[in-house]
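Complex shown without one protein chain; remaining protein chains in place.
Moving on to chain A:
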Amino acid sequence: MDFITIDSQSVPIEGEKNILSIIRKAGIDLPTFCYHSELSIYGACRMCVVEDDRGRVFASCSEQPRKGMVIKTNSSKIQKYRKLIMELLLSSHCRDCTTCHKNGICELQKLAYKVGVDAVRFTNNKETLPLDTSSPSIVRDPNKCILCGDCVRTCDEVQGVGALDFAFRGSEMQVMPAFNKPLAETNCVGCGQCRVVCPTGAITIKKDEERVWEALDDPNTRVVAQIAPAVRVAIGDSFGIPKGTNSMGKLVGALRRMGFDKVYDTTFGADLTVYEESKELVERIQNNEKLPLFTSCCPGWVKFCENKFPELTDHISTCRSPQGMFSALLKDYYRTQDEKEGVDMKTFVVSIMPCTAKKGEAIRDDYKTDGVQDTDASITTAEAARMIRRAAIKFEDIEEEAVDMPFGIVSGGGVIFGVTGGVTEAVLRKISYDKDHNHKALGEIKFSGIRGIEGVKETSIMLGDREVKIAVVHGLGNASKLIEEIKAGKRNYDFVEVMACKRGCVMGGGQPVPAGPRTKQMRMKGLYSVDTASQVRTSNENPLVRLVYDDMINGREHKLLHTR
């Protein structure tokens, strides 16, 4: 085995492509902004500079390890350079830290502290540029951009969207959409993955908190919350709770203290989705039309398909997403209830989502019932955490509470909607249950190859004597490649689950940041544990779903639960 020397430590080269990985393996956490293991190497931020025994200084992320190299990561020369580089990054950065939405969770702030910058000697001579607030999902503040290119590479390489890129040159360089168009006029799908990787406040979530506070303040408004599956394993991040812990009970308690009248679980909407989507799948297979059927739970994916593959929009399930179904149902339920009891009250539905694209979904025309918006405000996990903080609630000490009836029982299958493969797993549980009229071993479905983090996963089940071919894909870049292959006839499926974000909603654009590899893993694990611990694992075992169909929906599925 070959070795290199890092600060007098001998470290083996075990297939690492760059020196930075070996340095980190050796226990030295060199600071970086532009290095992400899932993205290509760019070498822009220069924070990872090191020195070799000949006094050569270079960026360790973009240098191949060679046998016998002697690397110094902390010589006084390197410390001086690193400080200077940080100073230069800070010099053209808008340093309004106290009012920045990234205050306290900002990578730039954190690394400036780590590197030990005590003064910035250079003045910022850049003109102040306007913010782009056109998108319902994210806000772009070019004054806070440090040009690390993380958003550019994520949008292009991972998501295959490419709405952002560098423009101009040298000191005039900026990150922007083509012709500096407002994001709302580009092919941006609002997935928010750029915001997840952005180390500064240059890309942040479009906030909808104020409207929620106003509704909470109004005595004539009934404020109802629904909490998406993936939120429960991430919100604890903002309050120092171990990664991946299920904090659903605490969140329910916190929302009640903030004044929410009723709190529900979006998983109930997911259970309805399982019903509607499996019915649609079976129908399409019987009629052999518009196959493969694409899932419709993910608004980033739906918009991506509309932009890039408009000819395939017919293949997307007509089901509304769990958010959409549940909001429509809640609005309808309270309207009927109020009419019966002669109560004059407004109902304001707030959805708490791991997702920035859900904000865009909430205002879509096909997510309105009789022209009325069903989800009044869609806020992200990160915004919910901010609201709890503003209300000065000690989240970590709060007692766990249960969600409200009559939608208070949810299935484990619905909970795993928040992770890639979950929708498919829940649908498979339902279909195989229907078919055999006995509960086919859940384990068999679990190990059928739909779990895990490979970009594209495949499985198949028998429906009668017909083999149903299924693909699960996450990350829009992967989805795009898969669809090109389907169009070229190289692959053939009946059902394709698409999640815009890699790993699914647990790593959605609205989740707390930063989230490293361990956090990602723990969030997935967390959701699977919630499923395993549920009494009800399959949507059709949920006794309340049947009641809702009989008492509330009454054959109005297409009005309340579908886009058309």
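We take it that contacts are C-beta pairs under 8 Å (C-beta built on N, C-alpha and C of every residue); 3 or more make two chains touch, one makes a residue touch a chain; residues count from 1.
Throughout what follows, contacts and distances are computed from a predicted model.
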{"item": "Chain excluded from display, named as in UniProt, from \"Putative CoA-substrate-specific enzyme activase\", \"NAD(P)H-dependent oxidoreductase subunit E\", \"Molybdopterin synthase sulfur carrier subunit\" or \"Adenylyltransferase and sulfurtransferase\"", "value": "\"NAD(P)H-dependent oxidoreductase subunit E\""}
{"item": "Which residue of A:P65, A:P136, A:P177 or A:G477 touches the chain not shown here", "value": "A:P177"}
{"item": "Residue touching the undisplayed chain, where the options are A:R169, A:K340 or A:K394", "value": "A:R169"}
{"item": "Positions on chain A where the hidden chain makes contact", "value": "156, 161-169, 176-179, 186-187"}
